[in-house]
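With one protein chain held back, the other chains of the complex are shown just where they sit.
Entry: chain A
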Amino acid sequence: MSATMTAAGLVLPMAEGESSHFPPTPGDFWQPLFAIPGTEYYFTRPMLLMAIATVILMVWLWLTTRQAALVPGKGQWLTEQVYNFGRNGIARDMIGSKEFMPFVPFLFSLFVFILLNNLMGIVPPFQNPTMARVAFPIGLTLLVYVVYHWVGLRKKGSIGAYLGGMLPSGLPGWIKPFILLLELITFFITRPLTLALRLFGNMFAGHMLLVVFIVGGWYLFKTYDPGLMLVAIPAWILGVALTAFEALVQFLQAYVFTLLAASYIGGALADEH
């Protein structure tokens, strides 16, 4: 992929070179901007978008909380609403009102960070969801993974007690090894795997769907065949409708990721399984 094409891709995400981008492939999500000198690595477009999202978040939170007033202004009100949603709707509901406070900053950051990165998928100058590259959700999942195991271990005191805490009480002795095996698979494999893949899969598949309808419509339109040009219009209408649907999914996935992270932390802290 040439540098000019990716530079054009920054403005127009599905920019056509001579090579066709239809049907879209996972390869289309690999969009390097420039090589990092001295290494074999590239600085890619999702990395740039993530940096932009981080800067936007920092500026937003700093501006709206810089002069926090007892009677909030518009900006502060919005921030407080989002914060309340993360604090009460996610952290307190999932972890319990006794122990949730230390995790609120972590969960709130996760929520707004993922939400903003997801929204990058449909906001015009960016139009590429960061989380459609699997490394980003894996990084976030690793954070959650370490946190929920660490707080679980710290709460239970020892590895044995931690593993014992995974078992439901009142089981007959002979069945315990099997349940423990299942629980170990759940805790160490299924949970992080689904957490990362859910976010990745939703962003990836949703963006691909948009590409199919919008770029596909463009290809139909470009034929200059009256019949096919007519078909392009419903394709674009669907593209617009799916963009609205994507906005819903993007919010929902940010919510679900944070909700599950909170529920894993809550599960690790619970006394009885």
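To be clear about the criterion, contacts are C-beta pairs under 8 Å (C-beta built on N, C-alpha and C of every residue); 3 or more make two chains touch, one makes a residue touch a chain; residues count from 1.
Heads up, the rule we're going with is that contacts and distances are computed from a predicted model.
Novice: Which listed name, "ATP synthase subunit c", "Branched-chain amino acid transport system permease protein", "Spore germination protein" or "ABC transporter ATP-binding protein", is the one UniProt assigns to the chain that has been left out?
Specialist: For the chain missing from the view, the UniProt record says "ATP synthase subunit c".
Novice: Which is it among A:Thr141, A:Asn202 or A:Gln250 that touches the chain not included here?
Specialist: A:Asn202
Novice: Which chain A residues touch the hidden chain?
Specialist: 26, 89, 93-94, 194, 197-198, 200-202, 204-205, 252, 255-256, 259-260, 263
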